[in-house]
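Of the protein chains in this complex, one is absent; all others appear in place.
On to chain A.
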Amino acid sequence: MDLENLNGAEKLLLCKKYFHLGLACLPLVWIVNFIWFFKYAFKVENFPQQDEIKKYVIGSAIGSIFWILILSIWVTVFQIFRIESPEIMDYITFVFPIGYK
């Protein structure tokens, strides 16, 4: 879908839809939203809906950063504690390494 063919109101609607979709724990949707509408939020000269699009793009950016942070912390913690206390961590592990502790 080429955003060039849409007018301002349709762009806003699309951006809004993607933002709301990303609220369902879908950080990748927010990342896509951010990248896709970045040009129209900040780079293009002003059109009536640009302020609102800007809001949603920044919202998506914040949301993505939040998710990336949470997931990185969780992955680090899991990998460290999996070896240290297997008696607890084994119950939340899905794939067990074969031949390694």
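The rule is short, and it goes like this: a residue touches a chain if its C-beta (ideal position, glycine included) is under 8 Å from a C-beta of that chain, and two chains touch if they have at least 3 such contacts; residues count from 1.
We take it that contacts and distances are computed from a predicted model.
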item: Absent chain [UniProt protein name; select from "DNA polymerase epsilon subunit 4", "N-acyl-aromatic-L-amino acid amidohydrolase", "Nicastrin" or "Glyoxylate/succinic semialdehyde reductase 2, chloroplastic"]; value: "Nicastrin"
item: Residues from chain A at the interface with the omitted partner, ascending; value: 86-87, 90-91, 93, 96-101
